[in-house]
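Part of the complex only, each chain left as placed.
Residue numbering begins at 1 within each chain, and the chains themselves are lettered A, B, C and D in the order written.
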Amino acid sequence: MATITSPVKAESRDLNFYYSSGHKALKGISMALYEKRITALIGPSGCGKSTFLRCFNRMHDLYPGNKYDGQIVMHPDNTNILDSGVDPIEVRMRISMVFQKPNPFPKSIYENVAYGLRVRGERNKRVVDDKVEEALKGAALWDEVKNRLHDLAFNLSGGQQQRLCIARALATDPEIMLFDEPTSALDPIATASIEELMSELRNKLTILVVTHNMQQAARVSDYTAYMYLGELIEYDDTDKIFTNPGRKETEDYITGKFG
Amino acid sequence: DAAANKNDIIRIDGSSTVYPITEAVAEEFQKAKRIKVTVGISGTGGGFKKFCRGETDISEASRPILAKEMEACKAAGIEFIELPVAYDALTVVINPKNTFIKSFTVEELKKLWEPEAQGTIKTWKQVNPSWPDTPVKLFGAGSDSGTFDYFTEAIVGKAKSSRGDFTASEDDNVLVQGVASDIAATGYFGYAYYEENSSRVKAVPIVAKAGAPGVLPSRETVMNGTYQPLSRPLFIYVSANAAKSNPNVKAFIDFYLANSKELVEEVKYVALPANEYAAVNDHWKSQKVGTGFNGEPEVGVKITDLLKRIK
Amino acid sequence: MTTQASVLANLAEVRAMIRKHKRNDFIFSIIGLLALMLGLLTLFTLFIDLVATGYPRFSLDFLTNYPSRKAAHAGLLSAWVGSLLVMLVTFISAVPMGVAAGVYLEEYAPKNWFSDLIEINVTNLAGVPSIVYGLLALGLFVYGLGFGESILTAGLTLGLLILPIVIVNTRESIRGIPIAIREAAYAVGATKWQVVFHHVLHYASGGILTGVIIGMARAIGETAPIITIGALTFIAFLPPSPVSDVAPFINVEWLSSGFTVLPIQMFNWLSRPDHAFHINAAATGALIIVVTLLMNATAIWLRYRIRKNIKW
Amino acid sequence: MASQVLQKPAEPTISARLAKNVRRHVLERVIEFILMLAALSAVATTISIVVILLYESFTFFEHVSLWDFLTDTQWTPLFENAHYGILPLVSGTLTTSAIALAVAIPLGTIGAIYLSEFASHRTREIVKPILELLIGVPTVVFGYFALLFVTPLLQRIFPELPGFNMLGPGIVMGIMIIPYISSMAEDAMRSVPMSMREGSYAMGATRFQTAIRVVAPAAISGIIAAYILGISRAVGETMVVALAAGQQPNLTFNPMESAATITAYIVQVAMGDLPHGSVGYQSIFAAGLVLMLMTLTFNIIGHITRKKFRETY
């Protein structure tokens, strides 16, 4: 792994995850996310990509009976965010997420972006205004919506909605951002704009992205992890994974022989 | 065999005041004879309406039949036998917490209840200047009830002539409940309902004429004629046709008259004196149809006189 | 742009804020639980109150005696038999019709203005106050058709009242049956009616039954429409028996009989001057609650079981 | 392939087992027709209600001018000095309903939010059926409760409160309606897609924040539909007010006073005899017509709102 020059931002250590059904969806996954790098997760449907990603902001806590086993440690503070003493809300404030299908709230564009601030109790209108503008600019949406900030978010196109969701996630200055197949519901043009945006965000924060689309992983990510049946098969530089994978299974998957 | 079915059951409806007596008789009668009896509560007026449509065999009444009702019966070819069965003291009550009212004069009651009072007489002070300026709440019998007719006749001077803005109910317990739970309230209903609830409502002595003493309702004051003008006889009206053709009805009335003294007292009304019962019995035996009244409520008649009037 | 120091400083701040917000969560869940419990608490108080007042009457005699002027001897015989007979009419009039209507709407009705019309009617009827059904009964059954104040009138009135409940529940349980089952039946050559009768009705029967029980529980407690048709009477006898000992063993005389039902008897006793009758009323109230609660509980249990058992 | 020559049989042979085709066809039609008649019973019921209310009201309005009916401030149709102003009954109806809703809307909403967003799956599974049980309790029992339990209790707080008043029955009606509103509002909130909640939680929102800021606004039209159908229920409720609110038509909006509602008037009159054709008899149909119009309006608005909401998700 030649290009690893960046410090570790977070790492999972021997992580197992069990759904309430008893299904063991993650099997001893240990892997690190590097600061200000994009890490892509690939693998066939049902291999546990989303499950793994959602451990990072403890989304699984919303559904009773799910069980984590192992650690996800965040740096520099060395907090194990899966620790039962750590409040999932705290985790989610540090690590934000963008979902597969754009899911804006049934509110105005402005209020969607401001939501995270409101949740944090921010009341100062100036501060909120500034942050909203900054986030919308960061999500490359500002120019398109600056004159209609108080329109309902549902009136935006799918791609715009997804960028709005990114702005919403950005507005609270997260340290890590999770993307779960962020473009699978979008058309190619919208997809391109989201990919471009991710590349820009890379300057500010650490990104973990699940994708079905291998070309996408190759295009946007610095590192790629290949998962299969809940296990991490291979994790390396994206270039290496796509040109010279270390494992036969990875190669089969990449070349379309399997999956 | 709808007709057989009709004859099977004795249908009674009418006054809520008389209801307790008839109910008691019906209950004992059914035990003794195994003949079915239904007793409804529609109020005297309501009862006569059904009676004159031929829907019932016997109608209970807390006032005599009215001219209008006689016409209706006549039109339907229904003749009736009028049988007084007990006396009642129509009782005017107030809330026990009301301390300023010691008695009502007829005049005061009239002022309170006459149609002109509707929407205007709203405080006690407006009735009697010596009473406080606090609101009045009125509870009275519903417009289909004989009690209503008798009270308006006796107090206002014209049957059915009353203000309309009061809580009117055929259900005397609503009235008891209303007066018992509202310090501003007054109301009126039959004596039996007062007797049963004397701890919750207070009867008010009635001053018949200015200067006369206030008289409380009781068995004695009814019998000795001092509780005026609110003493009244209670009746049952038997369809003459049913009395002739339906042995069950005949048996029922026989039973009614034979047991009424005991049962009337049991349900807290004033039984007729022995001589009057004898007169009523004779009247029933003779099967004389018609009424001793001329179609208007009359205040203060004696039953023996009354029966003699029926030719 | 998070340096190590700023991350850590931020963290302390964030933790304090979360603690505050979580307190809101906690307070709200207490309030929420209380809000829900209020209804329950009321029912509980009410029931305890009724039982405490009415318990001297809890005996077999209370169910086997006729009403009487003596409170302690008065019983519910004519009332519960009346309720039973009225429910029989209600059942016969509402259930086949309601189920048939539900089947028609789900399986047959073309999706056009006509089915919309029926649909709107059903939803509306479900929201019509029961007293209005009383008025309908008074105008239509008592006077219009001359049924008088009879068991037939009362049963039909309550039948109409619960018709929308039966229809809606029938439709809902039919809707739960996957289209694949119908296609399977059609594919072996079943006619529409065969599909409905062999499959749809069969598999929906649990859900339909639930609706019927809920409807009947509702009907058993209805008072206002029964009062409106004028059934407030002293009845100390039973209507003629619906079955007779000679052929054809069915007797319809009882339909035109006068009657009383449980809530009316309770209402009647409540309007007695003598307080001893209020004990009877309370005992009756407790009985009505137990009966309706039992029926509803059965329905809920049934629904729960169906949901658990049938996984399409 | 299709070029292959086909031997033409003399006539199409329809197998013997299908000979009863025609009979089956007719039978199917007959069954469909019968089922349709059953479905039409709903329409017939509505028509009967409307016709009967309109017919009797029509004769009523031959005696009474519509203007008096709508503007007179007294309702004493059964007395000598008869007035036919529906306003006192409407005021009683609205006041008791308003009290009921003042109780049921906040508590029902809070309960719904609790059930949908806070309660564990198990709690919900237990509480919801119990709430449904509450809906099944006969109202006459609640009337008794309002009159003999709640009002005396209230009189300890407000000694001036008369035994018949609108407050007690209003509150009891409100409690009766809580489960109705909370269960319907909960349904509405449940149907807000999970992705919306996940979006909020992912921003670090607490349950309360998610419930109040995202789920409730998203379900708002469904929740409003629950309120409106709750209003319709309150307006149509009969026995509680008939037993406990007093039966005196009284043009007042003061909950501490007794009053009659439209429904209470109807049962009260119905308890006496109703001579067919009298103005008194017709008056209950006129009152019923007003009641029907009120509840119909609420029902329609409620159902439209609900339908709209259902279409959103």
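Please note the rule applied: a residue touches a chain if its C-beta (ideal position, glycine included) is under 8 Å from a C-beta of that chain, and two chains touch if they have at least 3 such contacts.
Values in this document were obtained by computation on a predicted structure and should not be read as measured data.
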Note that one copy per chain kind is shown in place, then state the copy numbers for the whole complex.
A x2, B x1, C x1, D x1
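Operating definition for what follows: only the chains that are shown with their structure count from here on.
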Give me the fewest steps it takes to get from subunit A to subunit C if each step has to go to a chain it touches.
1
If I average the Cα coordinates per chain and compare with the overall Cα mean, which chain comes out closest?
D
Can you tell me which chain pair comes out on top for contact count?
C-D
Find the chain most remote from subunit D, comparing centres computed as mean CA coordinates.
A
Can you check how far apart subunit A and subunit B are, centre to centre, with Cα atoms defining each centre and the answer in Å?
86
On subunit A, where are the residues touching two or more other chains?
89-90, 93, 120
In subunit D, what residues contact two or more other chains?
206, 209, 271, 273-274
Graph class of chain-chain contacts, one of line, ring, star, complete, other:
other
Identify every two-chain combination in which the chains touch.
A-C, A-D, B-C, B-D, C-D
Which residues of subunit B touch subunit D in their complex?
13, 41-43, 45-47, 49-50, 115, 118-119, 137, 142-145, 160-171, 174, 177-178, 180-182, 184-185
Partner subunit D, residues of subunit C touching it in the complex
18, 21-22, 24-25, 28-29, 31-33, 35-36, 38-40, 42-43, 45-46, 49-50, 96-98, 100-101, 103-105, 108-109, 117-118, 121-125, 127-136, 138-140, 143-144, 160, 163-164, 167, 191-193, 214, 217-218, 220-224, 227-230, 232, 263, 266-267, 270, 278, 281-282, 285, 288-289, 292-293, 295-297, 300, 304
In their complex, what parts of subunit D are in touch with subunit A?
120-121, 193, 195-206, 209, 213-214, 217-218
